[in-house]
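Every protein chain but one is kept in place in this view of the complex.
Right after this comes subunit A.
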Amino acid sequence: MSAPRGAARRGARGAVRRAGARGAALRAAIGSLLVLLPALGLAACSADGTVADGPDVLRVLAGSEVKDLEPLLARSGVKVKISYTGTLDGAEQVAGGGADGRYDAVWFSSNRYLSLIDGAAARLSTETKVMSSPVLLGLRTAKAAELGWADGKATWKQIAAAARDGRFTFGMANPASSNSGFSALVGVAAALSDAGEALDTARVASVTPELKEFFSAQKLTSGSSGWLAETYTRQGGVDGLVNYESVLLGIKDLTLVYPSDGVVTADYPLTLLASAPAEKKELYGRLAAWLRTPDVQREIMASTHRRPGIPEVRPGPEFGSAPLLELPFPNRRAAADALVTAYLDEVRTPAHALFVLDVSGSMKGERIEALRQALVTLTGADRSPSGTFSRFRSREHVTMVPFSGGPHEPRAFSLPERGPGPVLEEIRAYAGELQASGGTAIYDGLRAAYTESLRGDPGHYTSVVLMTDGENTDGSSFEDFERLYRMLPEARRPRTFVVLFGESDAEEMNRVAELTGGAVFDARDGSLASAFKEIRGYQ
């Protein structure tokens, strides 16, 4: 795990730097910084002012959810070097010992899933809760009024009933890649199961039909809670979001619904690693104490909309006065994993993932091998939980659209409800046979994919991945693609998630992502497999 992560990190940092260099005018025109946000999920360091390692530097492995606190940390008097990672990836890294020696502390939105992994507890030392934020439903004010929830009062059961009846739609981050999505899934499952105690695997199985009804209204997914909020703000498309209260409070014209049957709350524990050397432990102690001083707590509350973590500072009026019932969280990893598996294989709207793959001559050698590997990774070769969750899932449709000087014959795969093994094997074999030669007709490839998508099942959640390692040399242009795209019916315009690789034309690829409401992932100096894995959260 560690090698690809390091490589991807360098790549993402590069992307951020380039984005900054393009200047304010272009940024305003195409919002490229927003488009690049997901790449930050891979990023290790802030764009500028990167803190170099040293004996007086606290090295923190963090979830991207706490990125908004980085400016504040700069005033703590402790030098902090933060590296960002996905929640599940980070949990695996810590539990497996991969964080020992490389980091001194971890800071995720919750340690709950992490603590369920065997061996994790012994790697963690002091935990300091810094703040909290429950996962809630935020709805457009008009929609909330229409549903009778203008006062913010409803139960998950009522919300699920409205979802089943098609009365609203929502977006939520993928539970396999984001803590907000995972927390929401646990909360909804606990509430709908009407269990008074924590979910176990049997209870997960019995609540699955109700979860299906609830999630039939989910029309937008995302690998991170941040991208979800950005996309909703800029494009709308759904009636609301399931996300952290802190994120929802930052969006205009939303009514927050506080489910009276309970929520799951993130508590952001800054956690010392047991392996940290003595001088780093002291830095940790200073930073943790500083974060819990009343003035800093008040500032966190005001600037990030999170609830304070110390009793001396009371939550402000923006958080409402309703007492929040906390739902029990599973205490066995098997139950947590069963819940995510049920979500992916049975509950969620199945995905139709189209992969537009550059197999031009420049991909010869290591690059085509990296592409083959990246696809094989998604067939289940990566046996870690994050690998298992990000592989192609039951009911999913996968269409491969390779291109060089023109589009090749697309190949469609359809995973059955049970026993995906043989189809995964077919995809693996297909990936192994990809050969590189010829020119680069990016937009002919994209056009072929969008044409294929129209033939697909409209009941699937359709998205396109575009992976290319160079500039467009053959066939139609970006403008041609733009015209085609705008001719499609609005309901059938899948997003394109672009993977930069080799000598990609970053600027034009940004325009593709911008046009389609997708995002850009940078694997130019890094791992294609990591980028593909991350994109799975958006499919």
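Following the convention adopted for this analysis, a residue touches a chain if its C-beta (ideal position, glycine included) is under 8 Å from a C-beta of that chain, and two chains touch if they have at least 3 such contacts; residues count from 1.
Going forward, contacts and distances are computed from a predicted model.
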Hidden chain of the complex, named as in its UniProt record, picked from "Inner-membrane translocator", "Extracellular solute-binding protein", "Thiosulfate oxidation carrier protein SoxY" or "ABC transporter permease": "Extracellular solute-binding protein"
Tell me which residue among A:S125, A:T141, A:T169 or A:T473 touches the hidden chain in the full complex. A:S125
Touch with the missing chain holds, among A:D261, A:E346, A:D469 or A:E514, for A:D261
Which candidate, A:D56, A:E299, A:E312 or A:E479, sits in contact with the chain we can't see? A:E312
Which residue, A:D151, A:D194 or A:E471, contacts the hidden chain when the whole complex is considered? A:D194
Checked against the full complex, the residue among A:K143, A:K281, A:R348 or A:R395 that touches the missing chain is A:K281
In subunit A, positions touching the absent partner: 112, 115-116, 121-122, 124-127, 129, 132, 194, 196-201, 261-262, 265, 267, 272, 274, 278, 281-282, 285, 289, 307-312, 323-332, 334-335
